[in-house]
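One structure, pasted below without further comment.
Yeah, one chain of the complex is gone here, protein chain that is, but the others are all in their spots.
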Amino acid sequence: MDDEKETGRVEAFSDGVFAVAITLLILNIQLPSAQTFKNDQAMWSFFGDQWPMLIAFVTSFATIGVMWLNHHKLFKHIRYVDNTLILLNLLLLLTIVFIPYPTALLAQQYIHYPSQHAAAIIYSGTNILMAVGFNMLWRYASHKNHLLSKNADKEEVEAITRQYRFGPLLYIIIFALAWFSTLASIALILFLAIFFALPFRSLFPANKQIKTNKDLEQASQ
Amino acid sequence: MDDEKETGRVEAFSDGVFAVAITLLILNIQLPSAQTFKNDQAMWSFFGDQWPMLIAFVTSFATIGVMWLNHHKLFKHIRYVDNTLILLNLLLLLTIVFIPYPTALLAQQYIHYPSQHAAAIIYSGTNILMAVGFNMLWRYASHKNHLLSKNADKEEVEAITRQYRFGPLLYIIIFALAWFSTLASIALILFLAIFFALPFRSLFPANKQIKTNKDLEQASQ
Amino acid sequence: MDDEKETGRVEAFSDGVFAVAITLLILNIQLPSAQTFKNDQAMWSFFGDQWPMLIAFVTSFATIGVMWLNHHKLFKHIRYVDNTLILLNLLLLLTIVFIPYPTALLAQQYIHYPSQHAAAIIYSGTNILMAVGFNMLWRYASHKNHLLSKNADKEEVEAITRQYRFGPLLYIIIFALAWFSTLASIALILFLAIFFALPFRSLFPANKQIKTNKDLEQASQ
Partner (left out) sequence: MDDEKETGRVEAFSDGVFAVAITLLILNIQLPSAQTFKNDQAMWSFFGDQWPMLIAFVTSFATIGVMWLNHHKLFKHIRYVDNTLILLNLLLLLTIVFIPYPTALLAQQYIHYPSQHAAAIIYSGTNILMAVGFNMLWRYASHKNHLLSKNADKEEVEAITRQYRFGPLLYIIIFALAWFSTLASIALILFLAIFFALPFRSLFPANKQIKTNKDLEQASQ
């Protein structure tokens, strides 16, 4: 019973950080100054120019949202907590909290200088750190299963380990790409966020979808 | 027992996002610059001009608050969680998080150019997306009851489905109205927020009010 | 068991709003512009002038903190939740969320024009609304005990009702005072926050301190 509480507070704190970080993204979409729009036409054309900002907002929202989904997936299996896990979790949250900054930078720079790569490089670099953070957390927790729940589904655990192997590599490729094409790297990060969110059973055959408890219930009948 | 936890973290994360989004609204009411008020009279007349800002703040607060109430109502019946539900929930939260932006835009534009419609159109458009988000979440969860609790009150479930059918339509009408009258569309959104919050038994005869557990207790005696 | 969950989510959402509102207060203490301080002396004298800002920050922190403590006290006794209670709770949270604005306004105006009363009037006016919000919530919940826990301590419930009778009145007096003395009204609000936080047994004889569970345990032995 006590171990429930242990993970409980780590999850609650992490949920809080994820929730605040994902909501603060809206602050990056700064209001135009009051005098900007003399008429409706002016506002529409302003938003016509602002779409990179909106895409960056949705990309980051999707990224943090999917990272929360992944965090949730991992802690479904993690049951025990020690100091090192808490510190690795904090390291991961540091990258999550940092995401709004490169996002805002990217949106701002892309509008004014679409050909600039520095912002895209910093943005995709942060994504590498995030992927590394997830790997460290999971590898530590799942090492000899020492922090996992006893009745954690072995296949699922292995599937996560297998899937996570690709994460950092993919983000490094995107990072390299950012030196050449800003737009391509943003598009790929958005694609990757969706990719990690959807359960691709065919690609990772041993990777089963999150079992709904309904399934379990039916299976036990 | 495990399924409690599953929904638990989705609800905790959503509560966090709702709580942050509703509190960030206050940041839209920007402080006047320090030198604005030479005397008390100047401050009173300033706030006399600022009332559209305050109304927009209260409208948005009511909107997000009532959306939380609705989210709470739905998850009272939802017991199982899968990937798709989490993603639909994220999509819904995206519209919730976005609300402060069109609100601030509307308040700002209304003060300076009361006859402009673009801001009201964007604001009511966001409300359509929110209503659609709620519908998708509920339709997916309640489809053949596959994610609902076994002992979910059938009548209540149907009443929600019936009530939700009207939501997007009503918001589309308000959206259309925004092209003609900014004030009318804001007033209607505020009215609708109150409408969805109050339990109109007479209008939706099968739609029972949230049963207090006290009622249930008395009923079981 | 289900009723725990009902109150649980209302409390979790409220906790989130309180936590965000109390933390956002720090944003009111705006950084001086980078070029302000040529040397250490300049910084010290700047902060010498900024103390009203710091006092307003501490006052608001104490206010929201104590309001959380009161909210916590009430929900210790409230067990059942219905639509009206959620809406009254939202109304109360609206005043909590609004607090940072009049606080910042007061701090800013007090620094520049110490003799102005408009800001102090708005600030203490918000405090009246907050006290009224608490009263409505408690009166509705405790009316014929219909939303209270069955084994709620009768004496404690009555003591809260008695203590709350004074709240709005006291804040109205402070509100009246704000028309004459800004400093006196701020000082009194700070005093009142401390007053409501401390358990004054002698003043409200029937009002027992929050019983620690230790006491209950010892009592049951």
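Should a chain be cited, it is by its letter among A, B and C, assigned in written order, with residues numbered from 1 in that chain.
Basically, contacts are C-beta pairs under 8 Å (C-beta built on N, C-alpha and C of every residue); 3 or more make two chains touch, one makes a residue touch a chain.
Quantities reported herein were computed from a predicted structural model and do not represent experimental measurements.
Going by the contact rule already stated, which one of A:Ile29, A:Leu147 or A:Leu170 would touch the omitted chain in the full complex?
A:Leu147
For the full complex, which residue in A:Ala12, A:Ile55 or A:Ala152 touches the chain that was left out?
A:Ala12
Name, in rising order, the residues on subunit C that touch the hidden chain in the full complex.
11-12, 15-16, 18-20, 22-27, 29, 31, 34-35, 37-40, 43-44, 47, 58, 61-62, 65, 68-69, 72, 75-76, 197-199, 209-210, 212-214, 216
Residues of subunit A in contact with the chain that isn't shown?
These residues touch the chain not displayed: 2-3, 6, 9-10, 12-13, 15-17, 19-21, 24, 27, 79-83, 86-87, 90, 93-94, 97-98, 100-101, 104-105, 108-109, 111-113, 116-119, 122, 146-147.
Simple rule for what comes next: only the chains that are shown with their structure count from here on.
From the C-alpha centres, identify the chain that is farthest from subunit C.
That would be chain A.
Same residues or different residues where subunit B meets subunit C? The copies count as same if more than half of the interface numbers are shared.
The interface of subunit B with subunit C is built from mostly unshared positions.
Based on mean C-alpha positions, which chain is nearest the centroid of every protein C-alpha shown?
Measuring from the global C-alpha mean, the nearest chain centre belongs to B.
Could you grab the centroid distance between subunit A and subunit C? Build each centroid from C-alpha atoms only and quote it in angstrom.
The answer is 36 Å.
Check each residue of subunit C and list the ones that touch at least two other chains.
16, 19-20
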